Each structure stands twice: as structure tokens, then as C-alpha cells.
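Have a look at this one before I ask anything.
All protein chains of the complex are present and in place, except for one that has been dropped.
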């Protein structure tokens, strides 16, 4: 299942959502807000989203992952809006009978999510400046 | 940090224990009790341990992982005693600035733990038989 | 034909709006729309080469046809997921 939410991600609920009596392994990935990047300090982040397309791409992501790996269940939750340092913006949980599939599938999901799902992050730096983050576009 | 416990593993506490303001990624691995393995059903599991050596090997495992990957924190919790299907026997959490390290380190930790840490599992099958599990020794 | 183009993140910031209206004769391709966007909103010149276009919630190639019903969006490089 996939979810887009404006509120705090409930890690335990994400873990429980992929429980399966046939599962020997669960891998949970959390993408968390760094307060320090290099020598700059982050006060907060704002996440924006093209929601109809993001949901479509997340659903494709889950479906593709299930064809690539023999996994039991997948849960992807992406948070939007205003986040403070330490808070999770994304949680991905994968359950499988054997752990190799859960690790590989989880890593592929977050790698691909970060290329294909239209969600954007604005850094609100502690010096009062704001900056949309666009990988590969740092010079613009 | 490493812990050996006789009680339920608190996933949220494990996740919180590796939180770091410099972390952009947290990977949590849970090893869970399957109720079905092939066509056999498990009623419960019992974990036994050579505790002084297990603690030593777990500490070495954490120290080695920290030399191999640039990670911020590592938490390994292994449960012993009597477990029911669905319960986690082991939790490994790794936080890092970037996600690749957290995934690789987490997978190496569980792979190596399963070879080097003297903890053993006894399957209590639903047909009333019991069997110590020793990989590579199925014919004995 | 007037197209309503959705903008996000840095593209929205540069254009000063979440929607950009551009005039573009149909039939047209994504590349035709890209040129029309540049002509209408020069403030996007710097960022547009880094952006993909989406038609109806799916990434579209430059030669994909745009019609009167197409939902068109400009998709800057994404940065969701992990920090």
C-alpha cells in the first residue's frame, strides 16, 4: 500500500502493516531530516507534491517492485508539509520470507522513488534563506 | 550498542536509539518468526545462547561495521527464550548521513551475525516434534 | 489554444505562480510546448533544461503529442524521499 500524509509517520503502524505469517524478514527504511548538511544548519523543511502524479508513480513503484522481488508486502508512506530536523519524510517497509529480497527491494524502492516521484523539498536554512532542492540543478 | 533480552523487542525504542541530527537515513532490520516454512507449521521457537561469547561477538560485529562503513550509530538487539510466530528475534538499526551505507551495513550485520554469534534456534513444530536448527547440518 | 501548465518547486518560484498559461497552436508536441513556455516566461530559461514534462500524470518524451485535454506539468528534478 502507498500513502501520502500531512502528519507524523507512525513507524510501528508501518511495520505492522507489512506483517505476514510467512515473513522471516522485515526491512524498514526511514528518510530523516538532517539538521546539519556540510557546514549549513537546517531549521525546517517543506515538502511539496504533484499529488495525483505522485500517487500514480508510487503505485507503479510498488507494482514494479513486486514483479522484481519475491516479497510478501510493501508499505510506502511519504509525508508532506512542514518537517523539523529528526522527523521522517518517508518510510518504506518490505516483508519477505528471506532477508535478501527485503533489503534489495527496499533499497530499490527508495532509490527509484527519489528519481521518479514528483515530490520536492525546500530547505529553510538557519540563516533565514530558503532553497528548493533539485539534484543536478545546484547551479541554477 | 548491543543488547540481549528475554522480552519483546521495542521497535520504536530501537529506532530512537540510533537517532542523530546528522542522520538522513535509518535502516531497521527485523528477523521475525515464520509460522510456515515450506509445508511445515511452527508453533513456537526457543532461542538458546552462549551468552558471554555472544556478547563478545556482537561487540566485535558492531566495532567491525563501524570501521567498514561511515555510519552514525548502530543498535543490535537479540531476543532469547520462547517466541511465538510473528515475533521478532532480532532487530538491527543503523543510522547514517546517506542511505547506501545504512543499507549495506545493516545487511552485513545480519549476514555476519548469523554466522558468528553463538545463538541457536529450536523449532517447535505443530506436529509436536522439536528440532534444533543448524545450517549445513540438516542430515544429522 | 491556451494551455494551463502546472508548475512546482523552483519552477513555481521562478514563474511566481503555480499555473502558467501559454498559447500554443495544436497539434503540438511536448517540445513545442517547451518553446512556448520559454517565450511566455523567460524567468524559466535557467531551470527548464533540467525539467521533465508530464502529460496526464506520466512523464512524456519531447516528441509526445499534446492535445486540448492534456494535463501538462513541468517536473523539476525530484528531491523527495530521504534527506
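Things worth noting here:
Note that the chains take the letters A, B and C in the order they are written out, and that residue 1 is the start of every chain.
Note that a contact is a pair of C-beta atoms (placed from the backbone, for glycine too) under 8 Å apart; a residue touches a chain by one contact, two chains touch by 3 or more.
This is a predicted model, so every value here is computed, not measured.
Among the residues B:81, B:100 or B:118, only B:118 touches the chain that is left out of the figure. Chain B residues in contact with the hidden partner, per the touch definition given at the top, are 29, 31-34, 37, 45, 47-50, 52-54, 56, 78, 89-90, 110, 113-122, 132-137, 140.
One rule holds for everything that comes next: only the chains that are shown with their structure count from here on.
Between the Cα centres of chain B and chain C there is a gap of 48 Å.
Remark: chain A and chain C have CA centroids separated by 25 Å (rounded to whole angstrom).
In chain B, the residues that reach two or more other chains under the touch definition are 24-25, 99.
Residues of chain C in contact with two or more other chains: 82-83.
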